[in-house]
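Only one protein chain is missing from this complex, and each of the others stays in its spot.
On to chain A.
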């Protein structure tokens, strides 16, 4: 039945004429999870949801590239409004759009031109959405121009990771991310993927643990991300529109490879240097096992009597965290929120209660903490994952110590 459909589809005039060659035909240089067929193409349309973060030069290109690469369920988030100076590199915007939210105009323009694609715009800051919003997407694609925002999303994606007893992340909790960005005259594009394969890695299914990239080396931020592909474009001649186009296209291609396994993805850091001739290089980065962001989380041992307020004070003093103005969540439940005022008021009474009780009297569990941390005298917002272990409670005597505080 399925085979019949695919033959028929190939004969009929079809919008996916070119994409079908890649998705319907078997190949030898594909990912191990690749199952060619019309079903793959249809599943891509039906079930894969991609969030594009940023609707600027890169975000606009990304939306267009993804919409024309077989993805039908897209959402885009951006807090900015269109300015006149955006027009020469953000091809979705026209003069009459100046002053309107980028996300809304970008979504509308792409939907107008490509039928069958649905794009939901979100005109807000990335921090305004709760963590669960991000967890709903199969893949997150970033087209941001600030390190802080990129770092924040990275932390959010890593916060979904759950670990097995060996401190190895569970595959189904890995959130693939694609990241593109430009900083001044340079740009970069990177992909974090979550499809389990790497033929060049003898550890086969463990590829993902070995492959993650050390972000800190690139941006000086204390983050590391899972299995993460990255391209850096250095352009001494920044032909703005075309640089965005190159980066976004590379990201969209990797996204398609991740989602379908239709070709081998790169492993795992790509540099692209166009300053003298054109040179590219692929380097394999390894995950930092002690990373604050993607690791199993900082282990904090607490007395069961300790209150939420006391716990938050500890976070401020903790040398690895130095985290102030904390908002604390446990399994999606708000234990304390700094903002908005309504939530703050609702959760204020928790401050005097023991954390142990607030966490359902579990001997140990993960809590997420959102707050401000200072680095090089600069305050940045951050999200940290903590493994809270209560002293003297049953079942924790032989607990893991790796990555402990």
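Structure notes:
The criterion applied here is as follows: a contact is a pair of C-beta atoms (placed from the backbone, for glycine too) under 8 Å apart; a residue touches a chain by one contact, two chains touch by 3 or more; residues count from 1.
As a convention for this text, contacts and distances are computed from a predicted model.
Per its UniProt entry, the chain excluded from the display bears the name "NEDD8-activating enzyme E1 regulatory subunit", taken from "Translocase of outer mitochondrial membrane", "Cell cycle checkpoint protein RAD17 isoform X1", "NEDD8-activating enzyme E1 regulatory subunit" or "Trafficking protein particle complex subunit". Within the whole complex, the absent chain has one touching residue among A:84, A:120 or A:346, and that is A:84. If you put the hidden chain back, the residue from A:135, A:173 or A:263 that touches it is A:263. Interface note for the absent chain: among A:79, A:114 or A:314, the touching residue is A:114. When the omitted chain is restored, the residue from A:74, A:161, A:177 or A:252 that touches it is A:252. Remark: the residues of chain A touching the chain excluded from display are 13-22, 25-29, 61, 64-65, 68-69, 84-85, 87-89, 91, 94-95, 112-115, 185, 199-200, 231, 235-246, 248-250, 252-254, 256, 263-264, 266-267, 270, 272, 274-280, 282.
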